[in-house]
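Note that this complex is displayed minus one protein chain, with the remaining chains in position.
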Amino acid sequence: MRLLTTAITLFGVAVIVFFVIRVVPGNPIAMMLPPGATEADVARLTALYGLDKSIPAQFLIWLGGVLQGDFGTSITARQPVLALVLGRLPATLELSVMALLMAIVLGGMAALLGTLRRGGRTEAAIDIGNGMALSVPDFLWGLVLILGLGVFWPVFHISGRITPSLDLPFVTNFYLFESLVRLRFDLLVDIVGHMILPALALAIPLAAIIGQLLKQSLKETMHLDYVTLSRTKGYSETHVILREALPNAILPTLTLVGVQFTFLIGGTVIIERLFSYEGLGNMAIDAVINRDLPLIQGIVILFAVIFTGVNLLVDLTYAALNPRLRHG
Amino acid sequence: MADVMDGRGAVRRKGGLRLWLSACWLAVVVVVALLAPWVAPHDPLAQDLFLGRMPPVWMQGAEPGYYLGTDSLGRDVLSRMIHGARIALAVALFAGVITALLGASLGLLAGFMRGWVDLVISRLIDIWMAFPPVLFSILLIAVLGPGLSSIIIAIVVIDWTRFARVVRAEAMAQGAMDYVQSARVAGRGRLGIMLVEVLPNVLPTVIVLLTLEMGIAVIVEAILSFVNLSISTDDPTWGGMISEGRASIHQAWWVLVFPLATLFLTVLAFSQLGEGLKDRFDPVLR
Partner (left out) sequence: MSFLEVRDLSLRIKGEQTRLLRSVSLSVSVGEVRGLVGESGAGKSMIGKAVLGILPRAVEVAGGEIWLDGQNLLALPVAQRRRVIGAKAALIPQDPLTALNPSRRIGPQITDRLVDILGWARNRAEARALELLEEVQIADPARVMRSYPHELSGGMRQRILIASAFAAEPKLIVADEPTTALDVTVQKQILRLIKGMQERHGTALLFVTHDLGVVSKVCQTISVLYAGLMVEDSATAAFYAGPRHAYSRALLAATPKYTDPLGSLTPVPEAVIAAVRAEVAAADGGWHG
C-alpha cells in the first residue's frame, strides 16, 4: 500500500514536471547552437533530442528510458542526465546531512537546557530564540551568516565547496566523507570551512523546530512517575533527562523531523545558489535558466525520490525505536 | 500543581508585546509603501555613475542626501527600499489572499465532501509535497515569464497545499461533530452546512495561516528576484537589491545590509503576528 501511493506520487511528479517544462518559452536547441546556425541544423538537433514529437509521445519515450535507467541526455552538457545528477548528488547529500546533524545537536541542546532550567529566565530566552529562528527561513539566515561570519568577521568561506587550487585525491564526489576516511585533515578543514555556513543556514529553522517540540515533550515526560523514581535513585537532573525522559520524548519529535528534513533538502536549492555551492540545487537553477529540459526532469524526479525515501525511512525508524511496535 | 511555576504567564504577557511590535512595524511598512513617491528622497531608478557605491551618511566619504548610501549604479538605497516595499506588500497581499481562498476551498471540499473528491485532492497534496518548492517556483517563473502577476501565480500554485492540508483536517473534525450531524438531520443541504456551520469555525485558522503566508510570499518574491527571475532587474525589489548586494558584498556591504534587515524584520513581523493571533484566537493550531 505504502509503495503503491509512493509510486503514484512519483508518477504524478513526473507527469507534472514533464508537461510544465514543455510549455517553457525559449528554444533550448536554438540557445545551444552558435549564432549563424541554419534552420536545418536546429531541426536536425530538435529531432535528435526527440523534441519534434508530440508531448505525450515524448513522455512515453522518456518514461520507457527511465524504467531502463536512462534519463536522457543533457542539452547543455551533452552528457547523460543520470551521470550528471549522480555526480552532484553527493555534494547536496553531504550538505543536507551535515545540516541535519547540526540541527539535531543545536535543537537538542536547546531542548535539554530549556528542560533543565524550566520555569526560569534561561527557558524564556530559549523560547524567544526558537521563535526567531523559526520565523525566518533559511535563505535569510544564509544572508545574515554571510554578512556576519563571512564579511564583517571573516572566519568561514562564503562561496564554493572547496578551495579550487587544492589538489584533490578523491575518487568519489563525497569530499567530506572521503577526506575523513583518508585522514586528510587539511582538506577536511577546508571542506568544513566551506560547508559550515550553508549548513548552518539550513539547520537554524529545523533546530528551532526540534528545540521547541522536544522541549515540550520532555517537559511533559518530566512529570511521569518513572522519571521521579529515577531521581530517588541518586541521579543528577541531567542524567534523568537524558536517560529516562529523552528516549520517550524523542518519538513524537522524530516523525516531524522527517517531514522537516525534506523541507531542509528542498531549501538546499536556494542555499546552494546563495553560497555558490556546486550541488544539485545550483545545477537545477542553471538548468532552468538554460532550458535544459532533460536535466530539469532528472533533478526534479531525484528530489521527489529523496523526499519520499526520507519519509519511508522515518516510518521504519519510528517502528524500530518504539519497543511497543517492535514487539507487535 | 507542578505546572504552577511553568512561567507560562510570563510568556503570555510577552506574546502581547510581540503582537504589538509586529503590528507596528508592518503598519510603518504599509504607510511608507503607500506614501513612497512622497517620502523617498530620490527617484529609485535614477542612476548616477559618478555617485556609485557611496557609503551611508555617517561614514567617511558619504554623499549628503543619500542616507543609506548608493549601489554600484549610483542609485539611492533608501529610495529603492521604500519603493521595494510596494512590490513586497503587493505580492504579500495578493498572493496571500488568493492562496488562502484556493487552498481553503479545496481543503474544505476535501474534508467535508470526502469520497473521491478527498481522494483526488489528497493525492494532489502528496504530489505537491514531493516537489522542492523553491525549484518549483523557479520553474514556474521560467514558464510564466517574469512579472508581478507571474510571481503571484507561482506562489498560489505552490503554496495552496499549506491551507488545504490544515483546513481539510479541520473540516473533517468539524464534520464529525454533533452540531453538523444535527444540521444534517434537520435537512440542510451539504453546501449550506459547509458554508454556514463549518466555514466560520475554520476561519480563524485560515486567517492565522494567511498572516504566515504573507511573510512567506515576501520571501518567495525575494528569492525569485535573487535568482534574477522576478520582475525585472531595474525595478526596485528587496530581493533584487539583496542579489546585487551579495555580488558586491566586499565593496559595498550597505547595499546588502539595509534591504536584508528590512526584509528580515518584515518576515519576522508577519510570522510573529501570525503566531500571536494563533495564541489568541485559534484553538486548532495551538
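So that you can tell them apart, the chains are marked A and B in the order they are listed, and the count of residues begins at 1 in each.
Here is the rule we go by: a contact is a pair of C-beta atoms (placed from the backbone, for glycine too) under 8 Å apart; a residue touches a chain by one contact, two chains touch by 3 or more.
None of these values were measured; they are calculated from a predicted model.
Of the listed residues A:T76, A:S159, A:Q216 or A:N248, the one in contact with the hidden chain in the full complex is A:N248.
Mapped onto subunit A, the interface with the missing chain covers residues 118-119, 224-226, 228-236, 239, 244, 247-248, 322-324, 327.
Here is the rule we use: only the chains that are shown with their structure count from here on.
For this pair, subunit A with subunit B, the centres built from the Cα atoms lie 23 Å apart. Subunit B meets subunit A in the complex at residues 2, 5-7, 10-11, 14, 18, 123-124, 126-127, 129-135, 138-140, 142-143, 145, 215-216, 219, 222-223, 226-227, 242, 246, 249-250, 253, 256-257, 260, 263-264, 267-268, 271-272, 275. Looking at the complex, you find that subunit A touches subunit B at residues 5, 8-10, 12-13, 16-17, 20-21, 23-25, 118-120, 123-124, 127-128, 131-132, 134-137, 139-140, 143-144, 146-147, 150-152, 219, 223, 262, 265-267, 269-270, 273-274, 281, 284-285, 288-289, 291, 296, 299-300, 303-304, 307-308.
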